[in-house]
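Missing here: one protein chain of the complex. Every other protein chain is in place.
The chains carry the letters A and B, assigned in the order they are written, with residues numbered from 1 in each.
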Amino acid sequence: MRPFVYLSPSSLDECLKVLGELKDKAKIIAGGTDLVVNMRAETVNPEYVVDIERLRELRFIRIDDGNLRIGAATKIAQIEGSELVRQKAFALYQAASQVGAVQTRNLGTIAGNLASAVPSADMAPPLIAMDAELVVMSSGGQRSLKVEDLFAGPKATVLKPDEVITEVVIPGTSLNDRTWFLKLGRRKALTLAIVNVAVRLRMAEAVVREARVALGAVAPVPMRSRSAEEWLVGRPANAENFRIAAEKAAADSKPITDFRAGAEYRRKMVKVLTKRALSACVGEGEMA
Amino acid sequence: MSPVIGQRLPRHDAVLQVTGRSLYGEDIKMPGMLYCKVRRAGIPHARLIEVDTSAAEAIPGVMGVVTAKDVPFNAFGFTHLDQPVMAQDKIRYEGDAIAGVAATSLEVADQAAKAIKIKYEELPAVFDPLEAMKPDAPKVHKDNIPTHFTVVHGDIEKGFAEADKIIEERYTTQFVEHVHIEPHAQLAYYDPTGRLTVWTTVQRPFLVASDLGKVLKMPLSKIRVLTPCIGGGFGGKNEMTTEAIVALLSMKTGRPVKLVFTREEEFTATTVRHPYVMFYKTGVKMDGTITAREVKIISDAGAYVSWGESTLTKALVHAAGPYRIPNVRIEAYLVYTNNNIGGAMRGFGVPQAGYAYECHTDSVARAIGMDPMEFRMKNCVVSGDTLPTGQTLQNATLDEILKKLSSMSGWKVAGGDGR
Partner (left out) sequence: MTEASTHHIRFTLNGSEVSADVKANDTLLNVLREQLGYTGTKRGCETGECGACTVLVDGKAVNACLILAPKVDGRAIQTIEGLAKGAELHPLQKAFIEEGALQCGFCGPGMLMSAKALLDEIPNPTEDQVRRGISGNICRCTGYAKIVKAIMKASRQMARVGGEGA
């Protein structure tokens, strides 16, 4: 790990000011589970590292104006253990409980997971499926950004160097819908996804009124399968429609072959996981 | 009653283990100790032209740098003296050591190792042992086949002529890294009276001592190799790696020198289980009698023989499987490639062969429509049988084991074959 200057601002304001001055010389560190690994490998070599882990104002899980708001530096373990998340955003709970292992979840944060912009990041599909937005701040002001629009490519985001994600906001409209997350890895813990899938369904009677199908690790960035979603809306939530939607999801995916899995296998697994997630979402044949 | 046999005794070092007081390789320290980093080749095959260490030596905190020029006798190996301590005129795999640096901190050592300039001319590399056996393949050493064995038993031609069916198959196994959780760690101290003490995480300290004696041209009476607690080995800590580099740096600097491998080095610069390519051909009669078996094993040695010959011999003697076969021919080749060095790993060549001959046995049984268990019962060796290598068996119990396995697993109840 190359030398750098470590800064630990004591408030968000100070943090934004420091980042505003240092711009691309600095890297934010939260849990460090991604950044420290990259700095050790010397693939990321910042001159300054600005710590946000201790900023209390970035660590919370609460319902506000009907929306579920999660502070950016909230630990994944806290999300996993939150009754509120379990009740209101089940897929996010499922995803949180499958990140790395106990140690990784105790260190890693929700925004760190998103900002690492790894195509397999487990927090992304459930948050995309729930139409979550990010509050992004800099010394110049504040903007909101859909999680879906955060990613610019593998390990790249649209954030400017002085911008900090401060909050993840899941809109109230998603909180009463059914959601489900499934992850396929080479083993059950300490493994990045070969494919991960999150779905959200809003139902009226037995008919799907709104649908989201989000896929990870099968394209340069976490993505939605619009054709699967479009197929589902207005149709009965049954096995046949789920099967067709799953096929559409597989067709939408753009997987690559790497040491974790081949593209062809990934595409097949998109189909299997999407179908299972949709069925589990409506309470049929839960499968992990 | 015996105080030991049949009793459940705690390990004698268990208290040290659970309290964190067992001293493993990296835990050993000495005052004044320097930190070592080894510069690795990073390319699989090249002619080494020049190693320029001047930039590394100029870095403050660097106390010594060694290269092949500093090694008194630059070759070692368990059966073949084919491996240099540090690459001399040729690079044969990415993990080849090029130079060693000793510095006052690990950071400086790391920086210095990176500052070493290597001038080389890249050569076409070969990664597939079957390719490497071809006459026009890139030459890793003078001859790409350092060892070749043949076992002949009975008359293979006659055996195949008697068969109703002949089944031919090809099996391959892959590289396996041991991944002992403790990385290799070494600490060497050459004291002013000329004695060398080396703490190193190896399973064979006396082999390392004798190899050190050879490459450093030192009498064994001056060399002491000590092993701390070893954090797992599984064959991966079977031989000398960089102990001589650390020792040379201690000689050069007069200070203790310590080296700990990174996990990356564990994967790129230590031994692996040899990948095998195995061709099996078996002649069988419809009543389940095996008439002949021909086996060809090709073991990917990687860049150096290391324990390749020894593991191959083991594979060879097991290759026909524990079955009564009157006519057998086994050929085994060890082949150099520009891959990681193959070494010892649990089972020593036998798991590769075992995987192949048992899968093959199933295929043969299926080819004649016989239940694989029944086929094994019919053909398994019993006391008095002679193996292809000429050994006559005493107290063979495979038949009893198979019977027991069959009943314990409910093989028959499940309708045979189990699938």
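Just so it is clear, a residue touches a chain if its C-beta (ideal position, glycine included) is under 8 Å from a C-beta of that chain, and two chains touch if they have at least 3 such contacts.
All values reported here derive from a predicted model rather than from experimental measurement.
Colleague: Which listed residue (A:V5, A:V158 or A:V207) would be found touching the missing chain in the intact complex?
Modeller: A:V5
Colleague: Thinking of the whole complex, not just what is shown, which of A:E53, A:E230 or A:E247 touches the missing chain?
Modeller: Here the residue in touch with the unshown chain is A:E53.
Colleague: Pick out which of A:V18, A:V36 or A:L175 touches the chain that's been left out of the picture.
Modeller: For the chain that is not drawn, the touching residue is A:V36.
Colleague: Consider the whole complex, including the chain that is not shown, and state which of B:E94, B:E182 or B:E243 touches that chain.
Modeller: B:E182
Colleague: Which listed residue (B:I145, B:L207 or B:I230) would be found touching the missing chain in the intact complex?
Modeller: Only one of B:I145, B:L207 or B:I230 touches the chain omitted from view, namely B:I230.
Colleague: For subunit B, which residues touch the unseen chain?
Modeller: 8, 10-11, 13-24, 26-27, 178-183, 229-234, 260, 262-263
Colleague: Hey, which subunit A residues sit against the chain that's not shown?
Modeller: That gives, for subunit A, the contact residues 1-8, 29, 31-33, 36-37, 39-40, 47, 49, 51, 53, 77, 100-104, 106-107, 188-190.
Criterion: only the chains that are shown with their structure count from here on.
Colleague: Find the geometric centre of each of subunit A and subunit B from their Cα atoms only, then give the gap between the two centres in Å, rounded to an integer.
Modeller: 42
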